[in-house]
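Every protein chain but one is kept in place in this view of the complex.
First chain written, first letter: the chains are A, B, C and D, and each begins at residue 1.
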Amino acid sequence: MNAATLFGLCGAALVGIGLYGLITNPEPLRKILAFNLLGSGVFLLFGIIARRAAAAGLGGDPVPQAMVITAIVVAFAATAMAIALVQRLGDETGQASISSDSSETGEEKS
Amino acid sequence: MSLVMDILTICAVSAGALFFLAGTVGLLRFPDTLTRLHALTKVDNLGLGLIVLGLLPQTSSVLFAVKLVFVWLLVQLSGAVVTQLIAGAVRHHGADG
Amino acid sequence: MSIASVFDVALVALILTIGASAILVRTAFAAVVMFVVYGLLLSMAWVRLHAVDVALTEAAIGGGMTGLLLLGAVARSRSVNVDSVRVGYPLRLAAGALCALVAAGLAVAIFYPPAPVPTLAPMVMENLPPSGLGNPVAGVLFVFRALDTLLEKVVLLLALLGVWSLAPDHAWGGTPGLQVYARPDPTLIFLAQLLPPVGIVFGIYMCWVGAKDPGGAFQGGTVLAAMWLLVIVAGLQKAPAIGRLWLRVLLVTGPVLFLAIGLAGWVFADAFLAYPAGYAKPLIVAVEAALTLSIAVALGMLAAGPPVRAQQQ
Amino acid sequence: MIEAYPLLAFALLFPLGMLLACLWPMALLRMPSYLAFAPIPAFVAVLLVSDDSPLVVGPARLHLTFALDLPGALLLGVAALLWIMAGAYASPYLQGRPNRGRFAVCWLTALTGCIGVFIAADMVGFYLFLAMLTLGACGLIIQHETADAWRAGALYIGLGLLAETLLLIAFVLLAMDIPGDGLLIGDAAAALPTSPHRDLIIGLLIAGFGMKAGLVPFHVWVPRAYAAAPAPAAAVLSGAAVKASILGMIRFLPLDTALPYAGTLLAAAGLFAALYGVVIGMTQRRPKVVLAYSSVSQMGFIVAVIGMGMIAGDGRAALAAIFYSANHVLVKGALFLSVGVIAATGRRYLLPILLPVAIIAVGLGGLPLTGGALAKIVVDGPLGDGAANTVATLSAVGTTLLMLQFVRGLVTTASTDYEATAAPSLFWPWLSTAAASLIVPWALFLAVPEGMLPNPLAPELLWKALFPVLLGAILAVVLWRWVRRLPHIPEGDIVVVLDSCVKIAPAWGRTIEQAEGTLRQWHVAGISLLALTLALGVALLAQ
Partner (left out) sequence: MPAATALEATTADGALLVRAIILPVVGILLSFVLGGRYAERIAAFLLPAGLCVACIVFLKIWQSETSLSYIVGNWKPPLGITLRADGLSVAMMVAMAIVICLIGVFAHANFDSRVASVETRAPMVFWVMLMAISGAMNMIFFGGDLFTLYVALELLTFAAVPLVCLDGRAETLQAALRYLLFALLGSILYLVGTALLYGSYGTLDIVLMSQRVQIEPATLAAATLMTVGLFAKTALFPLHLWLPPAHAGAPAAASAVLSAVVVKGSFFLVVRLWFDAMPGLLSVAASQFIGVLGASAIICGNIVALRQKRLKLLIAYSTVAQIGYLFLMFPLAADPLHLQYGDVLTGGMLQAISHATAKAAMFMAAGLVYAALGHDQISELGGIARALPMTMFAFGLGGLCLIGLPPTGGFLAKWLLLEATIATEQWWWAIVIVAGGLLTSAYVFIVLSRAMGPPSAPLILRAAVPKYQEVAALGLALLSVLLGLVALGPIDVLQVGRPEAPMAWLR
């Protein structure tokens, strides 16, 4: 097994771990964290694909590497937005959870 | 010449690694925040310093060597400041902070 | 098994352990700390994958900035009563099993690479010289797939507007919060006075070097943003009001220049986002410089969060 | 002669234009007074058009085609007549009542739909105007906005849309069988006997049109809807609107090809409805409900005629059914209109009005010299001499009985004011309709070339027509003595079953809602996502 495959398996495992956290963890903040973990696992997959395709004197295919950079920035923007939402939600309600739907309770308020 | 350099590198890097090990043990074993900080910072400085020192002979250009030293200096700076901040926070909020 | 392999295996084991514990630990604070450590380890993995550009980006944005945001959120939410409905054990088990199956499927999919591994690396290297760039990743980002990069800048702007949109109505146009960090501390002030000059030089260097070596607008911009945040956190300077014209102008400078050069390419080089022969490198460097500034401001403002106070007139 | 297409286009565009004019509030305000004019172009078109060259709208590939064939022209003519009279009747009827504007809009919608259905020659157009007719009719039914009206409207539109859904499937199936791109109804009917889905299509068509026609057991909407609708609306609905389904059956079912099984089914269903309507109708008190059940019975009878035609593969049955329908259009229209007239008339002037009503009513049972008797003669051929004819006679007896029951009920609804008289603007349209219902069948009958049909004045035919009427009258007298013993059956009889189903439905709905709520929990949705991923992956692997 070469390094690329090893990190590829690591990426797959991280995807699994991230998915688990995103699905089962009730706190939104932890969900966001799990999303980032999931994302980094996916980026690793790009990384091993780039590494596998090393050629022309490069250590890896630059195209997927460039894609990862783009994706990391997008993921960061998403994280910033999600965290801002969580904080505002916390400010509004004094609690922050999205596991149970409150659209039914919401209608009485409106 | 290169043999001497290599020996120097091996010695210095090994010593640095040893310091890191000691620091990590200290971090885990010491009883409270302040003593942990103590272990960490001392070892951080020394360990990283030794490793940088050990790597210097291996550099190909002067610019690269300067970069290495620069890295060490920056870590020094941030380490010192962060330690100060943590210690300050501990004093302010108590040891559990 | 070579030393490198041992190192890789150890690194992977560590990444997985820290990653799993970031998910499983009890408190949010511990989880975030784990995540920051995880981010640093991951950059090492990127170096091992010969992707130094990505490693820098991951360390700066993935670990650093995201960690900063998460820590800030945890610090603020500690006073908030978190109502946590825990998912029942059987459901967790089911979720775990399904996650494991999905991960296993993914592992199978990547375990069998196609026989001749397809790669664009030779094509990139073949077409890179006309642009004058030495860094193939920068080449992909600014030459071959420039449209993606341009769009991604717009994404960043939209995300910033999205964060701002969470402000209360009266605070619109005002200054972001950042109170969590705002605790005047002589040590911090010292750092904030000493580090930024170094950091700014470093950031510019990173952007400059990106044309031929690893580095570039993102990484440089992140360093600049970090310096800026440091200054703000130390209380040396206030966070700018989001309504400020200079802030808005800085935010769009990069994308506007990028777009303008792209449109100029329409006139002078026969295609949108094409560079006229011979001028490619200076144009790209100019775009990168402008983008570095815009990214720095955008990242800084994203980290600073929505405005909370109306601007004092 | 005059070419068909400008007339056809005008017949359709005129009411449509009036409908669009309603978007303008001033026009809407006055529209109720002008309803009678809307169907006039259609009536003129029927009188003037002699060729059946079609009107084609749209480019070559996908277009709407309109044409006026003989059955369509016959029905359209009498229907337009009824719409004109009822429109004139509606104008004073609406005076001072709420929702006049909406009534006009729904009226025009239904009218446009009705005219369109009668002249549509392709399936899309037929479906389109049928839907328009249903929507407009629904609006007319809920005009009074009582709880009953809403319930009737809901039932009507529910069954109507269900019927249209079945028809839609049938049409799509038919469209697949037509060679080429065309969607002409004629081609569809021609392709039907050899279609691989023949039985399915015929089943769908019968069910769909049966629902629209009020065939048992889909008749549940009929009593409720007619009882709830205002008198002029009930007149056009029972008279003109339901005939769309008869026309549909004639257009779509291949009557030239013998299809014994389907024909037997249709005939049996129709004959059963013909008797069932009479029996249930006898237990009813309200005149409009009695009329509604009579409609069920009569429509059943017409369907039976079509069914008999299918058994024999006799295309002439279609014309016979159309003739019977045309008679029914005017008679039922006149009777429904009389309900409003009687309600405005005091005891003093009751008899002069009640007499023509009674004649027309009993005419439906086949009173000699009325349109009903002529209709019976016309359908005698297709019905044959077998069991069907016996049932037809029974039905005639029953209809007489039912109509006497109607007249008897009608008397009780007369105005309490002894001196009251109906307004002339209410009275004259009714009288014209009544007159038309007597004259028009004769005119039509005499237009048939001599020798095709027996002489209606022949003594044995007169007796054959009179004897069920007399029997019915005797039975009526006998029955009225026992009337207290008759069971009380709710309006719409088996609809109560439907009502109880409706009561169970919320429980099911709640269960589904709860399940959906569970699915919307975050972790459940997440687990579903994973499960979907795995399932889809496995399904993809199964190449």
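The definition used in the following text is that contacts are C-beta pairs under 8 Å (C-beta built on N, C-alpha and C of every residue); 3 or more make two chains touch, one makes a residue touch a chain.
Note that the coordinates shown come from a computational prediction; the quantities given were computed from them, not determined experimentally.
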Among shown chains, those touching the left-out chain: A, C, D
Residue of D:154, D:207, D:258 or D:453 touching the missing chain in the full complex: D:154
Candidates A:6, A:32 or A:58 - the one touching the absent chain: A:32
From C:132, C:240 or C:265, residue that would touch the chain that is not displayed: C:265
Where the unshown chain meets chain A, residue by residue: 15, 22, 28, 31-32, 35, 38-39, 42, 45-46, 49, 52-53, 63-64, 67, 70-71, 74, 77-78, 81-82, 85-86, 88-89, 92-93, 98, 101-103, 105-107, 109-110
Chain C, residues in touch with the chain not shown (by the definition above): 105-106, 108-110, 112-114, 117-120, 123-124, 127, 143-148, 150-152, 154-155, 157-159, 161-162, 164-169, 172-173, 243, 245, 248-249, 251-252, 255-256, 259, 263, 265-266, 269-275
Residues of chain D (touch criterion as defined above) contacting the omitted chain: 58-59, 62-63, 102, 124, 127-128, 131, 135, 142, 145, 150, 153-154, 157-158, 161-162, 164-166, 168-169, 172-173, 175-176, 197, 506, 509-510, 512-513, 516, 519-522, 525-526, 528-529, 532-533, 535-537, 539-543
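Following the convention adopted for this analysis, only the chains that are shown with their structure count from here on.
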Highest-count interface - the chain pair sharing the most C-beta contacts: A-C
Centre-most chain [mean C-alpha coordinates]: A
Where chain A and chain B are represented by their mean Cα positions, the distance between them in whole Å: 32
Inter-chain centre distance, chain B versus chain C - centres from mean C-alpha coordinates, in Å: 27
Contacts with two or more other chains, residues of chain D listed in rising order: 523, 526-527, 530
Contacts with two or more other chains, residues of chain C listed in rising order: 87, 91, 95, 99, 102
Chains touching one another, given as label pairs in label order: A-C, A-D, B-C, C-D
Residues on chain A engaged by chain D in the complex (per definition of touch): 19, 22-24, 98-101
Interfacial residue positions of chain D with respect to chain A in the complex: 517, 520-523, 526-527, 529-530
Touching residues (chain side chain B, partner chain C) in the complex: 74, 77-78, 81, 84-85, 88
